[in-house]
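Single-structure report; data block below.
Note that this complex is displayed minus one protein chain, with the remaining chains in position.
Per-chain residue numbering starts at 1, and chain names A, B and C are given in the order in which the chains are listed.
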Amino acid sequence: MIFTSDNASPVHPQVLEALHGANQGFAMPYGADPLMDRVRARLREIFEAPEAAVYLVATGTTANALSLACLAAPWQTIYCHRDSHIQMDECGAPEFYTGGAKLVLLDGADAKVSPEALRAAVESTHQGFVHAVQRGAVSITNATEAGAVYGPDEVAAISAVAREYGLPVHMDGARFANALVSTGASPAEMTWKAGVDVLSFGGTKNGLMGVEAVVLFDPARAWEFELRRKRAGHLFSKHRYLSAQMAAYLEGDLWLDMARAANRAAARLSEGLLSVPGTALVHPREANAVFAGWPRAGHRRAQEAGAAYYFWPDMNATLDGPDDEILSARLVCSWCTTDAEIDRFVQLVRA
Amino acid sequence: MIFTSDNASPVHPQVLEALHGANQGFAMPYGADPLMDRVRARLREIFEAPEAAVYLVATGTTANALSLACLAAPWQTIYCHRDSHIQMDECGAPEFYTGGAKLVLLDGADAKVSPEALRAAVESTHQGFVHAVQRGAVSITNATEAGAVYGPDEVAAISAVAREYGLPVHMDGARFANALVSTGASPAEMTWKAGVDVLSFGGTKNGLMGVEAVVLFDPARAWEFELRRKRAGHLFSKHRYLSAQMAAYLEGDLWLDMARAANRAAARLSEGLLSVPGTALVHPREANAVFAGWPRAGHRRAQEAGAAYYFWPDMNATLDGPDDEILSARLVCSWCTTDAEIDRFVQLVRA
Amino acid sequence: MIFTSDNASPVHPQVLEALHGANQGFAMPYGADPLMDRVRARLREIFEAPEAAVYLVATGTTANALSLACLAAPWQTIYCHRDSHIQMDECGAPEFYTGGAKLVLLDGADAKVSPEALRAAVESTHQGFVHAVQRGAVSITNATEAGAVYGPDEVAAISAVAREYGLPVHMDGARFANALVSTGASPAEMTWKAGVDVLSFGGTKNGLMGVEAVVLFDPARAWEFELRRKRAGHLFSKHRYLSAQMAAYLEGDLWLDMARAANRAAARLSEGLLSVPGTALVHPREANAVFAGWPRAGHRRAQEAGAAYYFWPDMNATLDGPDDEILSARLVCSWCTTDAEIDRFVQLVRA
Partner (left out) sequence: MIFTSDNASPVHPQVLEALHGANQGFAMPYGADPLMDRVRARLREIFEAPEAAVYLVATGTTANALSLACLAAPWQTIYCHRDSHIQMDECGAPEFYTGGAKLVLLDGADAKVSPEALRAAVESTHQGFVHAVQRGAVSITNATEAGAVYGPDEVAAISAVAREYGLPVHMDGARFANALVSTGASPAEMTWKAGVDVLSFGGTKNGLMGVEAVVLFDPARAWEFELRRKRAGHLFSKHRYLSAQMAAYLEGDLWLDMARAANRAAARLSEGLLSVPGTALVHPREANAVFAGWPRAGHRRAQEAGAAYYFWPDMNATLDGPDDEILSARLVCSWCTTDAEIDRFVQLVRA
């Protein structure tokens, strides 16, 4: 009953197996390994993007920050949601990597940016006025930090605004697979066909050890990306072990299978909780996370039985207090969350 | 016969095995895993430094750049050898992480900094003169980029100069284990007892997949280090897989065993080559690399038989040209270089 | 009838005269001129702060950005008002100088930060949580961008919150003199006695050519400030001409006289406008700026007669449209605004 985060989950056995496969003798370092060729080809195929530049890094923060550094100048803005990972959970990595770009924070339900909010923010940036930072890049997260999912049409609507002002679009896809299987869209439909320029393609939260791909649909800034990656210490010498993980992830659509399992678990958890009187969702359940509130007594039963998760958004809420006060929580499922633990958890909440 | 770099070598089986051990169920992310507690305790024990702050990162460039950012302000110098990794092979990572500190390049045989060269450079920095960058940190590499090794006394002599001017000392120990077994010094003797403040403790080149420790003997800047690491995207969510590698590395002194094997292989290679008439060493062989020159004909035979390595320092040298011209090369051995491939290689060079 | 900004006003004749006085023969450069000694002594006297470190720079943006760089680390926050100059009008200078600190934007009437808003923002910063930027510095502007003034008690209330959390306080005093004469407080009461650590002490908007002082009440970071200033290109070789301006400014309280004149002009303008039916203030008139709204027809008459000012906050408002629509504007008075032009302007608005 560990629902703290999908990053607390283990690695899929096929992925570990692939590391053994990669561990044969010598290999060229720094991404010149043959496995990386396979990864590149496979991602281009999956995304129907034969020209795309593809790179691997080890953390999601890195994927985001390097991408944004290629898209926004130091004196420009990055438009993002107020609750986005790049604003809340990266200790200023976008500022560090861009050389001081300014994040402009947008409101929106379920941590989703709306085209209207984006347009208003872009319009209120004093473009051409030397005293103000200038318009830079747009960054959205799919699935969002509130567990919601943008469909391709929603992405396209945001990109349309960005395009109107000539701004590039970045998608933080730390949970891209979860968003994809939630909507049924193809990778291409969800990204470049909907106007996304650069994608952080997550793996770590979905069964890998620590690998994310960055996909630059327009390869024009590929060399800049490579130099920025090296300069930041994110180019791995024994790169084959990143390649091997990503190759296994993409093999036979394991990545989609794992995301489906995680989403399915969250759906079961959500339905289970909603069957408990007094429980309500705080955000719609669309991917692999459930945001729900129920009385403190239920939290107490669950946690005393070993369930782990965060109170959310008030991370400082405690078990001390009136039994019937509603406390809300974030529950994240992963590729290996079992029905049994979900059912037991629901039962604990119930009584 | 792959002598291109120790980073082309595979991972030790016990290390891979440890990943399986770590892959059981859920674990707290971001370094809060129990394995990291073990790593921290073990490194403190190995270094006889119970107060030291210990962190893991995935690449050597990161270990160096984060360390230096904690030691040198943007308007300060970093004194280092002209051929050091931080100057030559990190695409400006020290400048990026420090916010623009200036590397002051020192000459010295075998890529070693001498106390005299350091003193001269420190003296010629216009300390207290607002127009000039100010004295910052000293960084040395052990074993050096030329395969040489500082003994503890040599380190202490350098640190003594640094101390005289109040400057902290960083050691790039990407091949620390190789230096250690070469000298017989203890980890403590080679570092804090000899005046080293921060150590990049290498693992990747010596049998790991991609893990380096940073050891701050004075923990005063530990929290700053943690924030800089996160901000740079180098804090791993599934940190247990870094911990597991490092734990296996330290277990039963596997790290020293691997370094011994690599050094022994280099010694055998060096002796073998020196037994070939017309071959000479360019640098003394002290750790796991051999820098030697021999006639082009020998290179041709070796490379045509599949040997791989870099011409050095002239990486652009080619097999085309007079048979008897001496070309020098860098040959790096690793924990798994075999006697058989060494002997075959020497034979090819010989005739 | 130029009310666009106080920075469009000329330099006081005594200040120009002082440049002649300074132009005699040779002088030591870079702040070692005797006039700077006088300025330093005088500012220490004025602020009753014999230990304060005092520096001159040429622009307000520089004074602010250098000050903040000494107070906030790259991974920290700067708490400031959403409408503050550092957020809106410096093209990201605080981010550039600090190495990427994050401005946290506070709401509040009349561009004033309230202690409550500050406390809420500080509390919601995840101090000690490595994924989030950490608490840094507080910056307030006096007089504010909306022409309002903090009294010493209000400053002290903000500083009290900052102190509670161990945060330093910066005051952007581009219009410090205007704030001072508005409240009758002494320089010390308005600053260090009320908990201000570093002051940007404006001169340019109040009769100088281009000089601001930075006053660090705690001189501990003085040398860092000097290095940052030089490194940013803001240390003047012919510094005596900055010193001379500032010396003339402080001589016989010319600075306060000019501020009084500007405030008085704004008061007259405000009263005049309020005597016109249909005119209302948007912000209270407390210093040298008037924010007021009146029907478009009045704007048309004024502007066609040569009056210059900005529509505010909607800088894109135009004279085209219904006569009776209320449009609001910012009108800034300076040390040399005359009663005649004010009276004429009011008359134009009126009919």
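In this section, contacts are C-beta pairs under 8 Å (C-beta built on N, C-alpha and C of every residue); 3 or more make two chains touch, one makes a residue touch a chain.
From a predicted model like this one, the values you see are computed outputs, not experimental measurements.
Within the set B:D6, B:D33, B:E95 or B:E189, the residue that contacts the chain not displayed is B:E95.
Between the chain not shown and the residues A:H81, A:R228 or A:R296, the one that touches is A:R228. Touching the chain that is not shown, out of C:P74, C:G92 or C:P295: C:G92 (per the contact rule at the top). For the options B:V133, B:A194, B:L273 or B:A307, the residue in contact with the chain missing from this view is B:V133.
Where subunit A meets the omitted chain, the residues involved are 30, 73-75, 99, 130-131, 134, 224, 226-228, 230-231, 235.
Taking the whole complex into account, subunit C touches the unshown chain at residues 2, 4-5, 7-11, 13, 16, 19-20, 23-29, 57-63, 65-66, 90-93, 96, 204-205, 209-210, 227, 230-238, 241-242, 308. Touching residues on subunit B toward the chain that is not drawn are 74-75, 88-92, 95-96, 98-103, 130-133.
Simple rule for what comes next: only the chains that are shown with their structure count from here on.
Here A is the chain whose Cα centre lies closest to the centre of all protein Cα atoms. Subunit A and subunit B have centres, each the mean of its CA atoms, that are 34 Å apart.
Separating the centre of subunit A from that of subunit C, both taken as means of CA atoms, is a distance of 42 Å. Shared contact sites, meaning residues of subunit A that touch two or more other chains, fall at 90-92, 96.
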